[in-house]
Every structure is written in C-alpha cells, then in structure tokens.
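Before I ask anything, let me first share the structure, which is written out below as structure tokens.
A single protein chain has been omitted from the complex, and every remaining protein chain is retained in its original position.
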Amino acid sequence: MTERVGVYVCHCGTNIAGTVDVSGVATWAKENLPGVVVGRDYKFMCSSLGQELIQEDIRKEGLTRVVVAACSPHLHERTFRTACANAGLNPYLCHMASLREQVSWVTKDKAQADIKARALISGAVRRVQLQESLEPTEVPVNPTTMVVGAGIAGIQCSLELAEAGHQVILVEREPSIGGHMAQFDKTFPTLDCAACILTPKMSDVGLHPNIRLLSYSEVEKVSGYVGNFDVRVRKKARSIKEDACTGCGICIEKCPKKVIDEVFEVGIGYRKAIYRPFPQAVPKFPVIDRESCIYFERGTCKACEKFCPTNAIDFEQADEYLDLTVGNIILATGYDLFDCTQIPQYGYSRLANVFTSLEFERMCNAAGPTEGKIFLRDGVTTPKTVALVHCVGSRDKRHHPYCSAVCCMSALKFGHLVMEKTGAEVYSFYIDMRPLHKNYEEFYDRLQQEGMHFIRGRVAEVTDAARLPGEDGKLIVQAEDTLIGRQRRIPVDMVVLLGALQPRADAKEIALRFGISTSIDGWFTERHPKLDPVATMTDGLFIAGTCQGPKDIPDSVSQGAAAAARVQGMITTGTVLIEPIVAEIDEARCSGCRICNNLCPFNAIDYLEDKAVSQINAALCKGCGTCVAACPAQAITGRHFTYDQITAEIAGLLYDAEVANGDYAPKLVDLLQPAGGGR
Amino acid sequence: MRYGYYPGCSLTHSAAPYDLSARAVSNAFGLQLDEVNDWNCCGATEYITINKAAAYALVGRNLALAASQDGQTDLVAPCSACYLNLRKVDHNMTAYPKLAERTNEALAAGGLHYDPGSLRIRHLLDVIVDDVGNQAVAAKVTRPLRGLRVAPYYGCLLVRPQLNGDGRNPEYPTHMDDLLSALGAEVIDYPLKTHCCGGHMTQISADTAYELIRRLLKSAQDYEADVIVTACPMCQLNLDAYQSQVNRHFSTDFHLPVLYFTQMIGLALGMTPASLGLGREIVSAAAALAKIGAAVPEPEAAAPRRKRAETGLPMPRRRGEG
Amino acid sequence: MTRPVSGNAFLEGVVADTPGGEALVTCLQCGTCGGSCPSGQDMDDTPRRLFAMIGAGMRQEVLSSNAPWYCVACYYCMVRCPKDIPVTDIMYTLKRMAVREKLYDDRDAPDWSQSFIGFVETYGRSFEFGLATRYHLTHRPLKKVGVGPLALDMLSKDRMSLRPDRIRGIDQLRAILDKAKLQEVA
Partner (left out) sequence: MTDTPFEPKIVGFLCNWCSYRAADLAGTARMKYEPNVRIVRVMCSGRIEPSFVLKAFALGADGVMIAGCHPGECHYLEQNYKTMRRFEMLRHTLQAMGMENDRLRLQWASAAEGAALARAIDDMVERVRKLGPLGWTQNWSEDSGRIEAVRRMAHEHAEAMEVPA
C-alpha cells in the first residue's frame, strides 16, 4: 500500500522562517520524498487556519499521513493530532518534526539549517508512513482518593475533596495529623498563631463523614493503575481500642515513664511512654510507644490499663493490614529538616546554646517544653543577644545547592518573637534577603523598624573561643560583613540555625513504591515544572506541598487545593483514556524465556504458566520499550515506536549520506538482529 | 607493611626529633619506611607563589622518584605541608591532564616521568590511625600517659583542603584525640584545634603570626593543657620556638611544651625520651613529662655541632633588650 | 565546565592559571572566605571583594592588594566556600601575577619566597640557617625582633644546621626546573 503524505512546514512567524528556507524545504519535500503528495508552508500551523489547511487536504487530497514540521511535539503534538482526528484521520498517523527547537533556534549557519531541516522532515516522512492507527483504551475511575501525609498540604486537599462530596482515605505515619505546621508557634508574615488556624482544619478532618483517617499507618504496597489502584496499608498497633477510648488522657497522666520526645518536640521536650504528641492531636487516641513502655520492657506496670475507665488499653493489639482500592493518589509527604551537625563550624550539638529552627519553634510555642519562653539550654536564662544564621545547608554545593525558600521569612519571624518575648538584640546573618511573596517585603521593612540588626554575610563560624573583650562566656559569631568589607565578631548568648528543608530520608524509597520519579536531591518530580506542577509522570498520582520542593504554608495549601481540583476532574469525567503507546507480546513468537519479566519496573508483564508465554497488562505498561529492545525473539512490539518505524526514521534522517557503509553494514545489522517481523 | 617515606626538609634539622620518633615508632609497629632516594624540597608554601609550573615540577620529581621505587604504592609524609603539596600535585595532575602533560614534559628534562594516581599520598598520622589502628597501639602501651592533659593540635594542612571530598572532617577531626586517649592521656577538647599556627607569617609579618600563635596557646592554656601535641613541624616550630617571642610581644607568660604525636606514642610504648629526640624542644617539657615519670634528657647530646655553632656567624643583637 | 565570561582577560587569566578556577564565576559574594580568614583583619580587601573586583576587571587594584600576601594558606575558606571556589589557590595565582607584574604592595613576602626558592634551586633542599641570615640580616636587619635568640636556641638544640644539605641529583633538578620555567613564561 502506498500512503499519501502531507508535509506542513511552519514559519512560526520568523522563529523558523528567519533561519530556514521554509517554502524551499516544503517544495523539496514534495518533489524528493517518496509518498509526499502535499508540501506546504504556512505562517502559523497551530492557528485554526493552519489546522484547517491540514484538515482540508485530508479531505480533498485524501491524505493518509501527516507530517507537521514546526515546534517540539511537547508543545503541539496534541494540537495536530486532534486536528487530524477531527478530519477523520487517526491521530497516531500524524508526526511532528521539531524545526524550531532543533534547527532554527540553535543553528547559526542558514545553509546548515536547511540541510538539517530536510533531514528531520525526511526522517518524519519515512517514519510516518509506517505508523499505525491506535485507539486509547478507556477505564473507569474509582471515585475514592487516597491522600498520603496529613500535614497542611494533605489536610487541605483532603478537605477540598471531602467538601466536594468525594470519599477520601487520609494516611498519616505519625499518631496525629498536623505535620510540621502543628509544631510551629506563629506564622509569617501575619503572625497569627499556627495552632489557631490549623487545629480547626484538623478537627474538620477528624469529624468529616467523607474522610477516613488512618493515622499511625503506612502505605506498604501499591499496584494497579490510574483510576484503579490497589493499596495495602499497615495500621501500626496503637495498643489502644479506638472504639473504646474516649481520649480522656488519664492513662497519660498516670504513666510513670517519661522519655525525650525526638519527633514532635525535636528532642528538647519530654513525653510519656503512652502519649499524644500534643493536646489538640487528631485523632485524640493516645499511642503506646512499645520501645519505652515499662510493661513491654519488664512485663509489669500496666498503670494505664488500671486507670483507664473504658478498658481501652490493649497490650496484645497487633499491626493491622488494610487492602484498599482507590482511583487516585495524592502524595503530600512533606520534608525533613537539614541535619545541622553536618556543618561542624556552627557548633550544633557541641555548643549548648546553638539551636535549630525547629527547636526554636517548639520553644516559642506556648504548648512547648518552655511554655513559650525563650531560654538558653539551661532552661532558665533568658538570652540578651540572639544570632539568626540563614542558609544552613542551603545554597551550598556541599549540601543542598538550592534555596530553601522559607528561611529568610522564618528568620524575620523569629527576630520579631525574640524581641517581643525577651527584648534581646537580634542579629540576622543573611546572604540575600528573599521575601518573595505578598506582604513579605513589608514584613522585612517592619522588622528593620523594630530594630533587628541585619548583617549581609554568611556566617563563617560560631565559636566559644573568646579573643576580644566582651567575648568571654559568649558564643562568638564570626562573619564578613560584606557591605562593609570587614570581618566582624558578634558575641551572643544564643544562635539559631535556619536549617535547609530537605527531602524525607525515605523519599526515594517512597517514590519507587508509588512509581514516580524524584530529582537527584530526592524531591518528587512534577510532570511539568511550570505548566503541570502537581501532576506526576504517572497518571493518577499527584503531589502537593514540600515533598515536591521547599515551600511555605501558603504555597503548600495552594498545591493541596490544586491537586484536589485535578483529582475532582478525573472523578467527574468518570473514565480515563489510557495511552495506546504500550508494548505487546506476540504469543506465537514468545519463547517464554522470561527475560522481559524482570526488566519491567511496573510489573506489567505476567508469565502465563499454562501457555508458557509472557503477557503484558496494557493498563500497567507505561510504554518505555525496554522489554521490546531486550526480547531475543523479537516477540514484543513497542507500539508507535516499532523497530521498523524507528529504523525508517533513521534512514530518513540520513537521506543525504553516502550509502558507502550501507553496502556492508546491512550484513551486520542482520547478524545482530534478524530484522524481526512485527517490530 | 612497606611505605615510601618522604621526610621533608624540616625533619632533617628543625624537626629532627619528629624524624627520630617517627622512625622509632614505625619500627615498633612493623611499618617499614623506605626513604625516597635523593628526594628534594617540596617547595613549602613558597614555590607556588612564584612559579606554578616549576612548583609542580619540583614536587613531580619527588613523586616520580617515589613511584620508581619498586612495589611502592603508599607514600608517607610526616610533615603536613609536604603531605599537602604531594597530594595536591598528584590530585591536580589526575584531574587536569594538560597539567600532567606539562609537568611530565618538565620531568622529562631530567629523564623522569610520573603517572598521576599511581601513588597513595598519606600522612603519617593517618597511617598509624588507619593501618595500625588505635586498638593495636593501645595494646602495645606499657607506660600509659595517665594524668597528662594533652591538647591535640591538628593545624590546617593535615585536614584541609579536602581534595574531591576525601579525608577527615576538615573542621572538627577527632582521630588524633582518639589516638592520644588510646595512649591513656587525658585529651582536652578545645575549639582551636584546627586553627592556623601562622605558617610562614612568623617570617614575613611577625605580628600577624604572633597573634595567631597567642590565640592557640591561650585556648590550650584555658583548658589547662600540660602539653600541645602536633603532627606538623611548622606548627611545632611556630608554637615552640616562637613562644618566647609571643610572650614578649603580648607580655604573657605561656609555658606550653609542644611535642609530636610520635613522641607521645614512643613514651607510652616505654621508649627512652632521648631515643625520641625529647629534650630538644625549646619550651622545656620536663614538668609535663615528670607527670608520667619520664625525665627529659639534657640537650648535651647535641654536642658536636654545638662547637661549630659558637664559631658560627654572629647573631643579630636582641633589640629593646639588655 | 563553566565558560569564563569572555571579554575580561584578567578573569580568564586567573581562571586559566588556577586548577578548579572555573568556579570563580559562580561566586555568591557571601563572604564566607573573608569571614573565615585568620588574617582577614590585616587585609585591605577581603577575598570576596577581590573576586568582585576580578569580575570587574580591576587588574591593577587587585594585583596591588595586600590580601594574597596575608594568606596563611589555612584553607578554611576553601573547605567552607558554598560554591567550591579554590580560594587559597586563587590567592596563589594572584601572588604569581603580582610578582610577574611587580605590582605587590610590600616586598617582604615575595622576597621571602624568592630567597627560599633560591636555596632550593641551589641545593635542592631548603636551608633554614641560610634563610635566617640572608633574608633577615641582609634584607631587613632591624625589622625582625628576636630571631637572633631563636636561631641560637635552635642551634643549641641541634635543630638548625649551619651547612646546607645538597641533593645528589641537583643538576637533574635544575634541568627540570629550567624546563618548567620556560613553560611558565610561555
């Protein structure tokens, strides 16, 4: 069969036409490339007029294939596929050549640009003729959504979805929801207290009929695909009968075992062995920490059980496994704080009065270990001077190259709190002040007026080695004041390190479990950095909040809402189309060697014992083609990227090559690859 | 274990006690040190100041000679400055092929060649801590340094710079601390243990150097150290020989002996002070060593050269004195 | 590999003559170097400032700054620089340029280095006593307090030799160094 190909070369204004002889190339294609019956150039192919041009030719000229030589397929492939579809041509019979990104914008020499443009077009023409009609498969979307992580971002999207009348399963690792925000005291730039704005939302979550809250639980396993995920959740044993517990808290009161709270109080406060991270915790049920519980250590005590009025204590309780099915998953797993001991010159963990930002938040928090009073490590002395160190682990190639986005504002907030609570002098050591969002710059201005000192210079070291008068018994913060160009030593009583926000320690593991990708640092990767910030490359999986990158509360909330909106869209549509660009096994050719089985990271390939062949689950297959390349029997076809299509494209790209190599090389190719049938 | 040994100029004279004790201690642990044949100066911090190509060639000769000694894979330097120069040249020749090419071009003029990366440049302290191990060291201790408060002084070039992130913690190392505690000493944790001794500033801008030395001595004294322990001849020289200058300059009265970690090991292993070159420090260590029942020998040992010394060139008179 | 900003011969020169110097163009101007420097107080311009001046092509001013000569090579700046700029090595490069162009502010440091390598080139080893005499007595007899007794102490403790040690392969070494010097000027 001979195909009738139409080639359309776009000027893109002067973006392409300025460098490439568009009309020349179009005519060249029509005259020289076999199968091409139409060769046109047009100012803007993506305009409705441009699209109509194609559609008209499909109808009038009976085109069976279309090549659009314009911009990157990532921009307009969908546009032209739709155009073709509307004219009755299967969208997968249209192919694009990227003349703008790959030729006109990157090539100086016009003659060379023409040669390359022709190559790309001839490649596309050769390829498109071998492309096949494909039909996406349609699958239903389960209307229940799982949200993983119940910090402010997770809480926000859960509430948005629940309010819209959809079922939500909210999974939280810790005994209570709330995340980092629950640890904070005030929030910048408005200084309203974190608890006051967060706890109402938390109880909404706890009470909402559409939200099933699984706290103290972790996702163990995820399988399935967009619209139909199967998730196994492990509900860790709380040792509390939730149906019996009233949350009266008498057990906590009576528990004789006090331990340092490394999680919620970040090591500067205490909790009991049976505990609730904080008074307004949701759910209200406490949890027994079996590592430190005396009963689990020695087999005696049971004080909690004795005093519990409703017999809610259950020492024998075991982990519970829940198998759930959901249509979409939103990851809002948050961040970890940088380990400040990694910068020894700042003395954290060596010099008592060096604190991390989270320790300081807890100290400022009225419900925290010091009931909101700012003390030195001794727990009694009020500091007279405090230094705030920015960029600890951020903007540093040795740790995290990125800016953590929130530290400047936290520093301003801390400065205000210190001055308000203690009247101490406050010095902020910054590299660049970055108050980016609404009312942030104004907050900076306010702190300047409140008398906070700002020194532009990254702190070189914090030491207790006194050298100059007035330094004895102090911590000396040494830095270059870069605006003066001189070294300065500021003696202070307390140093607060604004540590970087970094990905959760297990971020990469989690990403793998859910089948999404991460950046080198470990932040979850969004589908598009600008235009698709909450979707991931994996359909049905969305991300919100700081698991995607450093963010402050307003941004996390917006992302939570955005992710919810995206999911609602899927739910209302009710069904989802699955890309037909997948791999397919020809049972007749499959030798059952199972090489492909362990090459697939998505477990899309099953081995059918009875037939002794492998089979691909189209819904799970993401179409990477690795198995296709690996199959020694060439039994696997990679739809839309078949062996024949790609080799044809190669041949086209090299239209102007001396065939010299060709005379011998086909032999080679056959040696390595008996050019396999359907591939 | 066999190692190439690059003593460096200081150890031939100003730090002779370091060389003496280094060899004695290595012997005790069965480390065979093969001195690099006809080695030359590493250029200290000076050559690179005047001429980069020559500075690299100068060190290159030592590397080439060391590598040519058969079966030699590890080159040990007891002097931190030599240690850095050797490893830096090796590292940069590896990282920058052009640099290696030019350096070898120069070496060729002397019939030599060095393949970057063919030697592992080590500091003697690292060899003892990593290859011998503190446990093995402790096992050999016969005269624990009990009751002796020692201030481990690392200085700069032992831990900095980190070339491609290698080496110890550049700000807060603890390997010498651990070694000295293994010897039974009371190790003090003072904040300036990796700060600078002034390097060659004692020669060209004394006031700058004296201030740096003062800071170190003060910090060690504040923590009531009996003795400062170093792994670098330059550090030892500045803290020991210039201590009186510093005292005069700031009218302080520091009296802190400065010894080498190898001397401390030797003492703990029960070797005689003389065999470790003790008694040749300018600030007497007698009081400190008395604490562990070791007597400092009279410096008369050094008689022969002394004669010549008195007939030597006239020394400048002390200004503002007498 | 960072491409150095073209059109600034000075910057390009500094980068080209410093292993790892490419990072210079990424300087944050955060001042970690100047803040960490033990002799920072004595410097007329901090390293950070010099880097900005290099970026501005202020050759004359940079090469006549005293900062590089106060560098004690403690490498604190280098291990702390958040951009992996080889600060200390750049200081060495600036010294070499200053020496080549005779732009340094004070002769002491360069002359010290000169007399040091003078001995190295003659004997193959450094010669402390020779340095003490040649440099301190001839070069600045009055400026140096207390080197006398120091030298005496060292002699009496047999820690200073009156005779230089000479390596056997001195001719070989000279041949190598001469070749290298040709490279340097080239």
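Each chain gets a letter, A, B and C, in the order it is written, and its residues are counted from 1.
Convention: a contact is a pair of C-beta atoms (placed from the backbone, for glycine too) under 8 Å apart; a residue touches a chain by one contact, two chains touch by 3 or more.
Computed from a predicted structure; not experimentally measured.
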Only these shown chains touch the missing one, namely A
Touch with the missing chain holds, among A:Q280, A:S558 or A:T647, for A:T647
Out of A:S23, A:N86 or A:T107, the sole contact with the unshown chain comes from A:T107
Considering the complete complex, of A:V418, A:I431 or A:C624, the missing chain is touched by A:C624
Sole touch to the unshown chain from A:H74, A:K306, A:K384 or A:K397: residue A:H74
Residues of subunit A touching the missing chain are 72-74, 98, 100-103, 105-109, 112-113, 115-116, 119-120, 123, 508, 512, 515, 517-520, 525, 529, 537, 581, 595, 598-599, 601-602, 622-626, 628-630, 632, 638, 641, 643, 646-647, 649-651, 653-654, 656-669, 671-673
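Quick note on the criterion: only the chains that are shown with their structure count from here on.
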The distance between the C-alpha centres of subunit A and subunit C, rounded to whole Å, is 48
Expressed in whole Å, how far the mean CA point of subunit B lies from that of subunit C is 21
Residue numbers in subunit B touching two or more further chains are 171
Touching at least 2 other chains, the residues of subunit C are 76
Subunit C partner, complex, touching residues on subunit B are 9, 12-17, 38-41, 43-54, 56-58, 60-61, 92, 95-96, 99, 102-103, 105-112, 156-157, 160-162, 170-171, 195-196, 198-201, 203-206, 208, 212, 241-242, 244-245, 248-249, 280-282, 299, 301-302, 305-306, 308-309, 312-313, 315-320
Per the touch rule above, subunit C residues touching subunit A in the complex are 28-37, 40-41, 45-46, 48-49, 76, 80, 82-84
Note: in the complex, subunit C contacts subunit B through residues 17, 19-20, 38-39, 42, 69-70, 72-76, 78-79, 86, 88, 92-93, 95-96, 99, 108-110, 112-114, 116-117, 120, 124-126, 128, 131, 133, 135-137, 141-142, 144-162, 165, 167-169, 172-173, 175-181, 183-184
